[in-house]
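Only a single protein chain was left out; the remaining protein chains are all shown in position.
Entry: chain A
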Amino acid sequence: MIKEKSAHRITQLFRKKNEDSKIMSLFLTAGYPDLESTVDLILGFEQNGTDMIELGMPFSDPLADGPTIQYSSNKAIESGITMDGIFEMVRGVRKQSEIPIILMGYVNPVMRYGVEDFCKEASDAGVDGLIIPDLPVEESGILEEKADHYELPIIYLVAPNTSDERMRLIDEKSEGFVYCVSVTGVTGARDGEEVSKSVARFIERVKQNITKNSTMVGFGIKSHEDAEKIARDMDGFIVGSALIETIRSNYPDEGWMDEVFAFVRGLKYGNN
């Protein structure tokens, strides 16, 4: 019953998407820059044009992430973030907002919490989906059944070196959307020109092979212009490291949150 509501949020989002505009999803590390700000940041992101939130569950050894997200994860762990704290944050957002929230993180903390308890609590808190970058479809058995039971969609990733056949398998297994990793590499903002060149052929293949799900593109997007180029043929785009870097360079100056929100507006609408 709970789940009808949450799976609903992602589907609804893509269903009511305007033809001309892209869905913008932002990645934020839970508990960064401090435990108190996460809920306010999410609500502020929404008010400034964000359609979906990927809330990072910090892990000590984030091997798919670049230095920026690794830094924010370490800060959050140092400040005492816990899985229950993250569920609490989602509940905090749910009191005021229906924005889709996806939990994103590595499989070890999920297993340590207990896969069933994790799915139950996440669903109960109002989480709409899971992205676990170190859980490829080969290993998804560890999570799938429980996630299914609590009606939590799992969103899988495809990369530029994923074969056509595998893209179709991932499309089949994925629910909500497929996360398209635009470059081979770890997370982190890159030269937009470079990304858009290498990404063209990949997006062509994505369009041919991913037919069941909507598609979101991430990794290396740092501006509205990047997003326009890279996500042109996708349903939306994801920004993480560039956002964390904006937070890092403004926090804890007075008015840091307003600076961050201005950056978010710029991402969605451009700076003109």
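By definition in this document, a residue touches a chain if its C-beta (ideal position, glycine included) is under 8 Å from a C-beta of that chain, and two chains touch if they have at least 3 such contacts; residues count from 1.
Everything below uses one rule, namely that contacts and distances are computed from a predicted model.
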UniProt protein name of the chain not shown, from "Iron complex transport system permease protein", "Urea carboxylase", "Cytochrome d ubiquinol oxidase, subunit II" or "Tryptophan synthase beta chain": "Tryptophan synthase beta chain"
Contact with the hidden chain (one of A:Gln47, A:Gln96, A:Ser163 or A:Thr211): A:Ser163
Touch criterion as defined above, residue of A:Asn48, A:Gln70 or A:Ser196 at the omitted chain: A:Gln70
Listed residues A:Pro33, A:Pro133 or A:Pro153, member touching the removed chain: A:Pro133
Touch criterion as defined above, residue of A:Phe14, A:Phe45 or A:Phe59 at the omitted chain: A:Phe59
Sole contact to the chain not displayed, among A:Gln47, A:Asn108, A:Thr211 or A:Asn271: A:Asn108
Touching residues on chain A - with respect to the absent chain: 59-64, 66-67, 70, 74, 77, 82-83, 106-113, 133-136, 138-139, 156-163, 166, 170, 181, 184-186
